[in-house]
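For this depiction, one protein chain was excluded, whereas all remaining protein chains were kept in their positions.
After this line comes subunit A, so read on.
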Amino acid sequence: MCDTCGCGSDADAVIRRPGQGSGHHHDHDGHDHHHGHDHDRGHDHDHHHERRERKIGMEQDVLQQNNLLAERNRGYFEAKNIVALNFLSSPGSGKTSLLEKTIPQCKGKFSVAVIEGDQQTTNDADRIHALGVPVVQVNTGTGCHLDALMINRALKELAPEANSLLCIENVGNLVCPALFDLGEAMKVVVISVTEGDDKPLKYPYMFHEADVCILNKIDLLPYVEFDAAVCRENAMRVSHDIEWFDLSVRTGEGLDAWLAWLERKMAKR
């Protein structure tokens, strides 16, 4: 399994539409392998003639393969005037529920398509499919995050409309997905009040990367030890310009501000 490049011996990310079986779908056509690179053969040669060893300078970014593909995805979004948002959170913070409440509100304003990421099952894609919008599920198998190649392949299957909103729901994990650019316009991190208000400090890389933070389940605030102001302050320490929304997907409280922000983003393209 190579989740970064996907071209290893058993690239096991599977892309499915709701209702489809788990047939593997390894489409390696059309993705270029940039494994080679330019370098100056004349430098950094340590000669150990007895063992015939040679040192070769590489100076190659380890995430280069992912980052190049992410930029290709970004170019695709730009050409089709698509706004792509990468939704990130711990498992169970309410990413899918947030999309279930958000998507019906977009009807008549702009089209929405969704890429769902989970290790297994099409449960989330089935929930989105029930809303009547195009969706594909990426099952990462043992992988703990989506990467740019998975999105590249999913886009070919999904073929999202021009001028639309693309919601990418990442694997529930506050650690690994922070490192992998998918080509999105913005990262939206979701936390809920049943988690700790120090979460932004415990997982600083994720919050540092995020552009937007949604605090969900605020209807439960009276019942839990969670200080929303402290949580927000902690998030601002890690990401000074983060956009912040307090809301409850269940009751609908605070959703208007989030939807208004989304509409502004779609209008500003």
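Please note the rule applied: contacts are C-beta pairs under 8 Å (C-beta built on N, C-alpha and C of every residue); 3 or more make two chains touch, one makes a residue touch a chain; residues count from 1.
One rule holds in what follows: contacts and distances are computed from a predicted model.
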Name per UniProt, for the chain absent here [options: "Amino acid ABC transporter membrane protein, PAAT family", "Hydrogenase maturation factor HypA", "DNA-binding response regulator MtrA" or "NADH-dependent dehydrogenase"]: "Hydrogenase maturation factor HypA"
Listed residues A:Arg17, A:Lys80, A:His208 or A:Arg232, member touching the removed chain: A:His208
Among A:Ala130, A:Val175, A:Val230 or A:Ala260, the residue in touch with the chain that has been omitted: A:Val175
Residue in contact with the excluded chain [from A:Gly117, A:Gly143 or A:Gly254]: A:Gly143
Subunit A residues that touch the omitted chain in the full complex: 1-5, 7-8, 35-37, 44, 46, 51-66, 143-145, 147, 175-176, 178-180, 201, 204-205, 208, 237-238, 240
